[in-house]
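With one protein chain withheld, the remaining protein chains of the complex are depicted in position.
Order as written gives the chain letters A, B and C; numbering starts at 1 within each chain.
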Amino acid sequence: MIIVFKPNISQKDEAAVLKAIKRLGYRPHIMRGVARTGGGAIGDELKNKSLESLITLFPQAVESVMPVQKRFKLVSREAHPTNSTVKVGDLVIGGRKIHIMAGPCSVESEGQLLTTALAVKAAGATLLRGGAFKPRTSPYEFQGLGERGLKLLAKARKETGLAVITELLSEDHAEMVSHYADIIQIGARNAQNFQLLIAAARTGKPILLKRGLSARIEEWLLAGEYVLANGNPNLMFCERGIRTFETYTRNTLDLSAIPIIRNESHCPIVIDPSQGSGRADLVIAMCKGAVAMGADALLIEVHPNPAEALSDGAQQLSPQAFAQLMSELKPFIEAAGRE
Amino acid sequence: MIIVFKPNISQKDEAAVLKAIKRLGYRPHIMRGVARTGGGAIGDELKNKSLESLITLFPQAVESVMPVQKRFKLVSREAHPTNSTVKVGDLVIGGRKIHIMAGPCSVESEGQLLTTALAVKAAGATLLRGGAFKPRTSPYEFQGLGERGLKLLAKARKETGLAVITELLSEDHAEMVSHYADIIQIGARNAQNFQLLIAAARTGKPILLKRGLSARIEEWLLAGEYVLANGNPNLMFCERGIRTFETYTRNTLDLSAIPIIRNESHCPIVIDPSQGSGRADLVIAMCKGAVAMGADALLIEVHPNPAEALSDGAQQLSPQAFAQLMSELKPFIEAAGRE
Amino acid sequence: MIIVFKPNISQKDEAAVLKAIKRLGYRPHIMRGVARTGGGAIGDELKNKSLESLITLFPQAVESVMPVQKRFKLVSREAHPTNSTVKVGDLVIGGRKIHIMAGPCSVESEGQLLTTALAVKAAGATLLRGGAFKPRTSPYEFQGLGERGLKLLAKARKETGLAVITELLSEDHAEMVSHYADIIQIGARNAQNFQLLIAAARTGKPILLKRGLSARIEEWLLAGEYVLANGNPNLMFCERGIRTFETYTRNTLDLSAIPIIRNESHCPIVIDPSQGSGRADLVIAMCKGAVAMGADALLIEVHPNPAEALSDGAQQLSPQAFAQLMSELKPFIEAAGRE
Partner (left out) sequence: MIIVFKPNISQKDEAAVLKAIKRLGYRPHIMRGVARTGGGAIGDELKNKSLESLITLFPQAVESVMPVQKRFKLVSREAHPTNSTVKVGDLVIGGRKIHIMAGPCSVESEGQLLTTALAVKAAGATLLRGGAFKPRTSPYEFQGLGERGLKLLAKARKETGLAVITELLSEDHAEMVSHYADIIQIGARNAQNFQLLIAAARTGKPILLKRGLSARIEEWLLAGEYVLANGNPNLMFCERGIRTFETYTRNTLDLSAIPIIRNESHCPIVIDPSQGSGRADLVIAMCKGAVAMGADALLIEVHPNPAEALSDGAQQLSPQAFAQLMSELKPFIEAAGRE
């Protein structure tokens, strides 16, 4: 920890702060500057208490307290210098191949799901997405088919060979969802629902962790730390747009998250341009940017008839538009040296 | 729903959109303007599908789709024109008396809790706050005492007569927490954890629902709608600051939420200036503003020794500072015509 | 400056960084911690270059660089421990009396301005606001009456005795506006238009500096520093809402700016609840909060007929509503120990 004192601090106050630093488990180290005196509090910040309360305790003496250690360990690249990969059956996410996870926002019916699954497979997708439990802003909106939706996903997997990714909403469903899913998705609204993260981690299934609606990257990494610290190394981060003041898009897709997660962490990074923009007409451009910047996978909403969708119709692609996207993406995947 | 067409839309496209509107359960109504043609889609928006997908389906014809109905019903003032109150034993929240809920961020020990409880009671608080289950950004931070913390809260209630408010973090703990608590708090990180909201609502205990880190007021009202729609009318909204770009404060306390919640809803509104600023030195001014603007209750963190707190030391008041606050608040409570 | 090294930095890299620190004018000071090595770069940060470029120069060695000095001097409370006041004729802003600056968003006509001026004076205002040059988002919106508007303001001052505050938009108008105005307002869109700030400062007239649409408080203080550093000590800060994701209000009025500016600076703080919410129905509650939290003055839009206003009709009060506001504010002004 770095402590910065106020100017003209008295010797008595300085001594009292140094004593408090010691009592809180750190070794103080004074540094007299030109305009300010400051100092270090030497000790392991992850094991000791934060010293930020010194500002409250000594308002006349302490101006600011700054931690210096990174708060995440297991997800950090320091802990694991090479890229880690997540294996889902025969698929390897985080390797040379860019994987496309596609399918409807919500599972609505067998026909809807199977039509979509066959179409996205034909166009090159390797994983099928589809929500069986839907977190909806209003209690009056469609909440998903529940276990029946999971069964339809399993059936579509059997018929197409696509692996299945679906969202977990409730700790009580962790076992049930893990029974049907190949990857468990934790959604943006639950990005700091730590109890759910722990329950999901303990299933042992690969976890795709979406960034919270306004999560700082550090918070997102720390949420991921909950997964690894609970014994599950199969973690992927998924950027899906953050909340800003802009109104043209539903969210602002923060593509800079790709190089930053790559720098800070060894885990794969996935981009969701559908949630990330809320507008089907922006999805193709977003995907090109994501691939060029180093995304390991894309998560894309596709619906056989977006206008009839029970949720988020405005951001789902038709199968035709999805096939077009896959074709337009090819040169960028090659330019990125990926498959 | 209001539909705005693009300029120079063809007759064929217009007919196709109108047909789609009908198929989706609405009655179309055309309105030819000077620069744009638009129209209404007449029907109950809460029962029919959203028409936003028309933008995707007819990109050459439809420019925008705007809902006109409010999406929340039970929490709205239209549904219940007079203020509702929440009864907690003998206490009435939302009536003439402004209630002060005070206590430590986390329950740490019997001594810490009881000292605080006695001090805040002496200064005029009527409810004791204290976290037994703590949602922490990092898995390496103190996670709370769990059920032992709840038992200490019950003991402090017995010794002081203060009612108890504490946070629920997990659906699986709903029964346990409701056994000990007088009010169940849903924290900002779980503000859209709808499964938790439903579990909390079903306990029948009064619910204090914090605003999410970057929740729009409409989303917050809709989260409250989950509580009332699950049979629990005892809901309080609690503003605790929203996330902005400002760095002087941990969050930006949005005091305009007070008059807005008062306009839109009949439920009581509570202000949390401790989380709302993250700085003990700002709490007094924030409380004065909240009282002047019509808050029904304040939720304030108090710790016998903030510098030794196991969580959020920088924002907890000492008992002395709390007593000072209570004394400085008095003239503003009177000016507001409250007790 | 504080420098934090990456873990496992080589001795050679460390030596190179220390050499660079010296070359850039600082004295290095090493501090070996448990998990990280860091150090101080001792020297005056306001006179030397920032060391942030060390991150670029030594990406393998330097993790972060943190300044420790405050960047503002003349506006800081350290420079001037007691409150400063701004004198406008006989009026003293920043003293015991809370001043009300009221009037139309735009000056539209002699009748409109004079009617308003008489009404706000009768209700207790001491200053008349009114825009003669209007910064409008669109070039097709009403841009103000220009010098004719300034002349009408001067006439209204003559007839009512109210002092005049009006906005300066262009360096080329600094002399003209200062000829007619008692206080020069710098608007939110020009809050970092430093050339305009310098031109305004040099007129010698008191300056009311609005916070930028998304200005951090530090940036706002530094913009104020441009005024004092150009020889004009008569500065007031004016909070007028910041831009957030919320859509119920046009801006989010950040009332915590009041105690923060009071802590950091000696200059008076003014609140503009009209711009700060964009909704006339929220203005009264906002004013009560502002007064309770320590505002020195309020800037309020009043129009004889808001529905006919040439700009911002939705946020202007009628004279009746303004009189009602003044009456409701009284007990809060007394509770705050002000006049």
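In the analysis below, contacts are C-beta pairs under 8 Å (C-beta built on N, C-alpha and C of every residue); 3 or more make two chains touch, one makes a residue touch a chain.
Worth saying up front: this structure is predicted, and the values here are computed from it rather than measured.
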Self-check item: Touching the absent chain when the full complex is considered, from A:145, A:290, A:310 or A:326
Solution: A:290
Quiz item: Among A:120, A:199, A:222 or A:242, which residue is in touch with the absent chain?
Solution: A:242
Quiz item: So that we can see where the missing chain sits, which residues of subunit C does it touch?
Solution: 20, 24, 46, 49-50, 52-57, 59, 71-72, 135-140, 169-172, 189-190, 192-196, 212-214, 219, 222-223, 225-226, 229-230, 243, 279-281, 306-310, 313-316
Quiz item: Touching the missing chain, which residues of subunit B?
Solution: 2, 4, 7, 29, 31-36, 38, 40, 42-46, 64, 66, 68-69, 78, 214, 243-245
Quiz item: Please identify, in ascending order, the residues of subunit A that touch the omitted chain?
Solution: 214, 216-218, 242, 244-249, 252-256, 258-260, 263, 276-277, 281-282, 285-286, 288-294, 331-332, 334-336
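Keep in mind that, in the parts below, only the chains that are shown with their structure count from here on.
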Quiz item: What chain lies farthest away from subunit C once each centre is taken as the mean of the Cα atoms?
Solution: A
Self-check item: Between subunit A and subunit C, centroid-to-centroid distance (C-alpha), Å
Solution: 37
Self-check item: Where subunit C touches two or more other chains, by residue
Solution: 214, 244-245
